[in-house]
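Here the complex is missing one protein chain, while the rest keep their positions.
Right after this comes chain A.
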């Protein structure tokens, strides 16, 4: 490992000196703007990018937008051919639209010319963040931030003897990290309304948000593990019997049961921020959330420092999968500073920069970093992160992903939160909505 790091560092130093000398010598110091969501990792990236500024002579500016309006704001920017962003860390679902509508620069030639190989990155992140069409070697982004939905739990509560005893009496098993989604549901129900240290606490904070992508990012973690498929693997866009299979119906029913029996009252429109708040304030025993929050949880004075534990999305009857999050970094086709933007990507892809990205709280997708021997023990959540990244599935990344997402948001929220109709009706409705979208797109 040390040898690898030394070699990487040496290579990095050579690239860095090359970057610096070329920018300085040409006198092409440029103001670059990188657009991303406003969240904790973005602050880490600012810190990380100071190194690029020092090496290249370019100045980095950042345009960060809160998640709830990130897609609105940035897709407007791309659709209007705006030149605000030179670099875009866009959501994984944008890759299809970014490629087909000409928003992103294709990076194959650049990767080949600079020795950047997609084989060096986690396969799931390459497929999820960089490729379009999926599973073809056409790259429009470099995997930038690996993320996945996982679970955080109150380890200190789980270890309490009186709670262990009560749980054993009720369920006949130890109160521990759940091995299945059904066990997770039972644990959430066990904590629901329980008095802990004079405070009423609840089971789990799960994704229920209606306006952007929240409930879809949550409910898929149940659907995938019960047999939901986006389409017939042998016949693209064939949805009937895959989206609304019996297994998918059972998965959706489980998610609703979890919402009805194990979540805090009033959590009908919760996403990342609300779940973090509920967990940090001691309202809930568990929270569903993207792994990006784990460094923050670990550092929290109330729930961090060993009081919390982390685990991947538990299995269901047909397998164990988790919803992929995360993003790739792309060069915006409308930018007039594409050369400098490509320099940034070249710098960012270096192993020692990826290592530093992890040290600062980022989540690299470079295998040299995440598959290193000491990675799993480097943080209390590192193993859960690795295990989660190995089981990811992602939502559609079609150019029409927004239509597909909105339809799913409506159908899932109407059933899970508003209690309208049955799970079968919700999924049948989703098949109709998605079929209509694909017909409009000329794919059916």
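In this text, a contact is a pair of C-beta atoms (placed from the backbone, for glycine too) under 8 Å apart; a residue touches a chain by one contact, two chains touch by 3 or more; residues count from 1.
Quick note on the criterion: contacts and distances are computed from a predicted model.
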{"item": "Hidden chain of the complex, named as in its UniProt record, picked from \"Chemotaxis protein CheX\", \"Urease accessory protein UreF\", \"Trehalose transport system permease protein SugA\" or \"ATP synthase subunit b\"", "value": "\"Trehalose transport system permease protein SugA\""}
{"item": "Given A:82, A:123 or A:211, the one touching the chain that is not displayed", "value": "A:211"}
{"item": "Of A:229, A:298 or A:403, the residue in touch with the unshown chain", "value": "A:403"}
{"item": "Hidden partner chain, touching residue among A:90, A:264, A:316 or A:351", "value": "A:264"}
{"item": "Given A:72, A:112, A:240 or A:371, the one touching the chain that is not displayed", "value": "A:72"}
{"item": "Touch residues of chain A, complete complex, unshown partner", "value": "71-72, 75-76, 79, 81, 97, 100-102, 200, 209-211, 264-269, 283, 399, 402-403, 406, 410, 413-414, 417-420"}
